[in-house]
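Heads up, one of the protein chains got dropped from this complex, but the rest are sitting where they should.
Coming up: chain A.
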Amino acid sequence: MTEVVLEGVHVRHGEREVLHDVSLRLRERRVAVIGANGSGKSTLARLLNGLVLPSSGRVSVDGLDTRRRGREVRRRVGFVFTDPDAQIIMPTVAEDVAYSLRRSGLSKVEVAARVAAELDRHGLAGHADHPAHLLSGGQKQLLALTSVLVTDPRLVVADEPTTLLDLRNTRAVAERLAALDQHVVLVTHDLELVTGFDRVLVVDGGRVVVDDVPAVAVPAYRRLMGA
């Protein structure tokens, strides 16, 4: 079981405080983070794999401090961004997935086998040699997810992975995330996606204002937004 702990975390960008005194212990397999634009939810997600370090306080993943042991933390925590174009590095689909295993110590044959298996698992086997930039938006996001999952992280953090997708692709990406064995922290504006989650954090003005099951947190968020 993976455990993420945030203790008295503050994040400041200059004079602006983006997150204010956040303390959490995340052990659930499915955690969603919802909140308005600029509320601090993406910063909260980036804290979990050390992309953002706290100005004060401490974040740890399975006891590993993100400040001092960032490299090890990032091996455990995969991150999926909103825009897959920013995440895809190599020109072709298979090459991009293989690039994640560059420092894994696996032989070329092992890498090829693992890449093929992972592409097959996510419905991209037929696109292995295709140029990554010519994939559809949904396929690109699935590729970004595959490139993260091939390293077998314990926790997958996804920051609004469906924001740029149409309904069908949103469903496809959501189904993949739901089917993962790993722990998932999903930042989203799509309230339908969080229905089956174990825990929902509502972030507002840099604070976690609601922390509960979806049946309680989602209506509370709607009230907060006046919707």
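Simple rule for what comes next: a contact is a pair of C-beta atoms (placed from the backbone, for glycine too) under 8 Å apart; a residue touches a chain by one contact, two chains touch by 3 or more; residues count from 1.
Just so it is clear, contacts and distances are computed from a predicted model.
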Chain not displayed: protein name in its UniProt record ("Biotin transport system permease protein", "Pyridine nucleotide-disulfide oxidoreductase", "Fumarate reductase subunit C" or "Succinate dehydrogenase"): "Biotin transport system permease protein"
Of A:Leu6, A:Ile88, A:Leu124 or A:Ala174, the residue in touch with the unshown chain: A:Ile88
Absent-chain contact - pick from A:Arg27, A:His133, A:Arg168 or A:Arg223: A:His133
Touching residues (missing chain, whole complex) on chain A: 49, 51, 71, 74-75, 78-79, 81, 83, 85-92, 95, 98-100, 102-103, 129, 131-134, 147-148, 151
